[in-house]
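Let me begin by handing over the structure; questions about it come next.
Of the protein chains in this complex, one is absent; all others appear in place.
We call the chains A and B, going by the order they appear; numbering starts again at 1 in every chain.
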Amino acid sequence: MKLHLLATALIAGGIAFTAPAHAQPASTNKPHSVTDAKDQIRLTRVTPGYWRVTFHNPPFNIYGPNTMPQLNKVVTAIETDPHVKVVVFDSDVPDFFLTHYDFVPPLTDTTSLPPGPTGLPQLPDMLVRLSKAPVVSIALIRGRATGVGSELALASDMRFASREKAKLSQFEIGAGFAPGGGPAARLPRLMGRGRALEVLMTGSYIDGDLAERYGYVNRALPDAELDAFVDTMARRIASFDKLTLADIKRLVDASSLPTNEQIGAEWEAFLVSVKRQDAQQRIGKLMELGLSTNRDLEKRLDDYTGKLGGSSK
Amino acid sequence: MKLHLLATALIAGGIAFTAPAHAQPASTNKPHSVTDAKDQIRLTRVTPGYWRVTFHNPPFNIYGPNTMPQLNKVVTAIETDPHVKVVVFDSDVPDFFLTHYDFVPPLTDTTSLPPGPTGLPQLPDMLVRLSKAPVVSIALIRGRATGVGSELALASDMRFASREKAKLSQFEIGAGFAPGGGPAARLPRLMGRGRALEVLMTGSYIDGDLAERYGYVNRALPDAELDAFVDTMARRIASFDKLTLADIKRLVDASSLPTNEQIGAEWEAFLVSVKRQDAQQRIGKLMELGLSTNRDLEKRLDDYTGKLGGSSK
Partner (left out) sequence: MKLHLLATALIAGGIAFTAPAHAQPASTNKPHSVTDAKDQIRLTRVTPGYWRVTFHNPPFNIYGPNTMPQLNKVVTAIETDPHVKVVVFDSDVPDFFLTHYDFVPPLTDTTSLPPGPTGLPQLPDMLVRLSKAPVVSIALIRGRATGVGSELALASDMRFASREKAKLSQFEIGAGFAPGGGPAARLPRLMGRGRALEVLMTGSYIDGDLAERYGYVNRALPDAELDAFVDTMARRIASFDKLTLADIKRLVDASSLPTNEQIGAEWEAFLVSVKRQDAQQRIGKLMELGLSTNRDLEKRLDDYTGKLGGSSK
């Protein structure tokens, strides 16, 4: 696999990642560390009916192969717990809700995982299961939600964003590949084809206000009000009947969810596109610039991808 | 049927409904009176092509078994009249457009009715027929539109709301049961899955501004401008060709309406959920608090349902 070779080469070769002067020093020789944390997802049972799931993988909340089994465990708990009615996903990492897939480990760390219960590969499997779980899921978005971060928010039932601090995107086209977690199926159902294509074809960040106007999120709230707003809503929902909540979700899903096959097709497109030369070159350049290590790049990912230059085709 | 027994017991036992001090006195021994009016729906033929259908069941425009045949008659007239092109639904009851199903009479008053022409039970049948009638229907929403009131608005072709005075919701989850008139199928098609789930899972009122931002209504207008705006639009549409209006509606419907089966499934979910213990308890508590009689409760239904406490599960 090309990407594996390329990524491995970059790491093994000890290539110095270049970072702008105003960025944090890049950790050039231990890129794995960003996903080595044991406890990247923290589950808090506020009450038996109301859970918080907090992404905690500083400094950037990157989503890597080590995140996968942890999220899997959480989704399985959400599916099977007899009491939980509402789950809020949030982050305790400043500036980042949950971001892109980690390209430092070889891609085979992910693709070699067995398929999940739906028969889909692990990442789309978990997203599909979350969207169909008999529980109300809410993404509380503060900071950047791109790549998997955006896809997890889209697989959740509702999304509320910080007006000042949220930035959503699907950055993938800027790195030369197609997103793999379902946004091509989910975005048009939320915001219509035109706006979905804008999000997916530009890879640009969408801030809180525009995210609300586009329907990317339910609402953008002043940052100071966001936590209380979501907490109040979650407690209200948690006071209702679990069976009836599940009845209603099932009926809404029948009119609104894409099929598992549509979600699966996006994973296939990701795998095909990420192996193309253009993606390999772009990912390579991004890694040279400090993908996963350069704070400035992680914060302004759309600016960096916009300056990688035209493809050779 | 549990609900029948419970409702009957409440009434037969002469239980005094408790109402907050600032509410109107509850009519404790004649709860049927609110739906006994002979003329709950008034039809005005402004011109042969432009009709107004006015809900008139004071004090709360509750929708009861007696409303059913009257609405049925109106929908049949809309379907078959050779001249009518546009129908505006409005209310002449202050603070209420059209609200929830009446739980005072036994539910069997409704469920024992024969199915309608579509084969669906009477309420979903009428809503489906309205949405497919070869006539343009417009809901002019001033005051509360919840439960059936919201469902009728959603089954109409367009919705315009008073910015100051409209409040839309599907309150049902707060009373422990699933809505039966189609909103789980219709709302995601108007506002996307996330916002639809918010409406349905919280049961909270959505005011005019937010209803417009969410797409729950076409537009919210200043209350002082709403009537003239809708009247002007209705007269404009009524000047056009009935056959072509019907052509266009048929083509739009093919791309936008849920199936009859999807609407029917919601009625089934309503019937199942309303018989559960949680719903029985919640409806019982709401009736004790003055559902159908307590003006404060009818105006702040989402506050009351939010305070009924967690389910026993």
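Everything below uses one rule, namely that a residue touches a chain if its C-beta (ideal position, glycine included) is under 8 Å from a C-beta of that chain, and two chains touch if they have at least 3 such contacts.
It should be emphasised that the depicted structure is a prediction, and the values quoted were computed from it without experimental measurement.
The chain that is not drawn here is touched, among residues B:D90, B:D157 or B:E298, by B:D157.
Per the touch definition above, the residue from A:I41, A:V104, A:A265 or A:L291 contacting the chain not shown is A:A265. Checked against the full complex, the one of B:H100, B:R193, B:K249 or B:R282 touching the unshown chain is B:K249. Contact with the undisplayed chain is limited, among A:L200, A:V217 or A:L245, to A:L200.
Counting over the whole complex, subunit A has residues 173-174, 176-179, 184-185, 187-189, 191-198, 200-204, 213, 258, 262, 265-266, 269, 272-273, 276, 278-279, 282, 306, 308-311, 313 touching the chain that is not drawn. Although one chain is hidden here, its contacts on subunit B can still be listed: residues 49, 83, 136, 156-159, 189-191, 212, 215, 217-218, 233, 236-245, 247-249, 251-257.
The criterion applied here is as follows: only the chains that are shown with their structure count from here on.
Subunit A and subunit B carry the same sequence, and matching their CA atoms takes a turn of 120 degrees, rounded to a multiple of 5.
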